[in-house]
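Left out: one protein chain. Kept in place: all the others.
Chain nomenclature is as follows: A and B, assigned in order of appearance, with residue numbering initiated at 1 for each chain independently.
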Amino acid sequence: MSLFKNSMLALVAGGLAAGLLAFAEPSFQEADAAVSNPTKLQSVSAFAKIKNKNERAVALFTEAGKVIQSPRCMNCHPATERPTQTDRMRPHIPLVVRGEGGVGAAGGLACATCHHENNFDAANVPGNPKWALAPIEMAWQGKTLGQICTQIKDKERNGGKDMAALVKHMAEDELVGWGWHPGGNRTPAPGTQKQFGELIKAWADAGAACPKG
Amino acid sequence: MAAFTLKINGQAREVDVDPNTPLLWAIRDGAGLTGTKYGCGVAQCGACTVYVDGQTVRSCSMPVSAIGTSEITTIEGLDSKEAKAVQAAWVALDVPQCGYCQSGQVMSATALLSVNPTPTDNDIDLAMNGNICRCATYVRIRAAIHGAAKSLEG
Partner (left out) sequence: MTVHDTKLSRRTLLKGSAGLVLGAYVARADKLFAQAAAKPSVNIAPNTFLIIKPDSTVTVLCKGIEFGQGPFTGMATLVAEELDADWAQMRADHAPSNPQLYKNLAFGMQGTGGSTAIANSYIQMRQVGAAARQMLVAAAADAWQVPAGEITVDNGVIKHASGHEGRFGEFADKAMAMPVPADPKLKDPSQFRLIGKEGVVKRLDSADKTNGKAFYTLDINEPDMLTVVVARSPKFGGKVASFDATAAKAVAGVVDVKQVSNGVAVYAKGFWPAKMGREALKITWDDSKAEKRGSAELLQQFRGLSKTAGKLVKAEGKFEESMAKGGRVIEVEYVFPYLAHAAMEPLNAYLKWDGDTAYARYGCQFPTPDHMAISKVLGLPIEKVKIDVLLAGGSFGRRAQQSTHQAIELAEVAKAIGPGKPVKLVWTREDDMRGGYYRPYCIHRMRGAVRDGKIEAWSDTIVSQSIMKGSFFESMMFKDGLDPTSYEGSNEIPYDVENFRCDMHQVDVGVPVLWWRSVGHTHTGYVVEAFVDELLEAAGKDPIEGRLELLSKKPRHAGALKAVAELADWKNYKVPAGRARGVAVVESFNTFVAQVVELSMTDDGPKVHKVWCAVDCGVAVNPDIIRAQMEGGIGFGLGHILYAEQTLDAGAPVSGNFDTYRSLRINEMPEIEVVIVKSTEKPSGVGEPGVPPLGPAVANALAKLGVGRPRQLPIVPGASA
């Protein structure tokens, strides 16, 4: 739609001959987030041919980054107080905020007002027992994959997890796992949680180097 | 179809509905309590707001099978001092126009005052923006919440 709009605005502008009073066309449309939604993950074995350990780690994390940077994960790792939603990662409507413990504002509009134990497709509302926003120190939106990688390894910013705990979290956590079973017409995170866990583990085993930038 | 016993407003009510039926329709068509309204069915408008074990919940957003033994409170069962203050403030300012969304507005406003007796405008925005009013009675909703808060002080 936005492309359509932009082209219409261009047409309007073009249609006004020079010499006519020309104001800049106000344009507040949300940029369509450049979200690509790959559906598959390469398995760990596909990276075995990379001999350099650090290079292999970077490649493994980059592959795992397809999950991390999917809307299913990014939407609830916002850099502001407000989560995003849908594959387009638009601001969550209604306006909800992280609140204490990441479960929303107290007194009316907590996450649990709408999000429950399970997805409820009849109302197009996703759910999970641990439904919550990531703490602000775990914000991913607006960051490069390299920055996210560094952050994920940083105990100060990953909930105090050592590498083993981190691998276990990625491979087994049920809220992480929701990303592959999001319900409705939401595009699932690529691959499977098992594959993702294997990539993260292989990355850790290869020294957990991060992509540059 | 399956039989569920719902505890609504302190009373046990038998409803015989499909397990995937949204709580909203179990309350309205099953238990016959119609103060809780249907506005969107997708947790966007807040007209169906109830409390489940004291937590504000859009009753369209969860299936009746997920309720178990939880206590449900609907607009018909509101009787806290906050609720009375909210309802009195609503009438004093003639907040409602068409009125259809107002059960949900009153439920949300009461929930807000129950945990936050002196809400700021920002607190009100965060608690109430999940409740759409197509008549746009928002100016009066805000004023009535402040009014109710004030009446609860003294």
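The working rule: contacts are C-beta pairs under 8 Å (C-beta built on N, C-alpha and C of every residue); 3 or more make two chains touch, one makes a residue touch a chain.
These numbers come from a predicted model, not from an experiment.
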Contact set of the excluded chain (shown chains only): A, B
Option from B:72, B:111 or B:141 whose C-beta touches the chain left out: B:141
Contact residue for the chain not shown (choose from A:88, A:130, A:155 or A:194): A:88
Residues from chain A at the interface with the omitted partner, ascending: 1-2, 4-5, 8-9, 11-12, 15-17, 19-21, 23-26, 28-30, 32, 88, 90-91, 93-95, 124
For chain B, residues in touch with the removed chain: 1, 17-18, 21-22, 25, 28-30, 32, 34-42, 44-45, 47, 74-76, 78, 87, 90-91, 94-103, 106, 124-126, 128-142
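Following the convention adopted for this analysis, only the chains that are shown with their structure count from here on.
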Whole-Å gap between the CA centroids of chain A and chain B: 32
Chain B residues touching chain A - in the complex, by the definition given at the top: 20, 22, 41-44, 49, 55-58, 60-63, 66, 108-109, 111-116, 119, 123, 125-130
Residues of chain A defined as touching chain B within the complex: 93-97, 105-110, 112-118, 120, 122-125
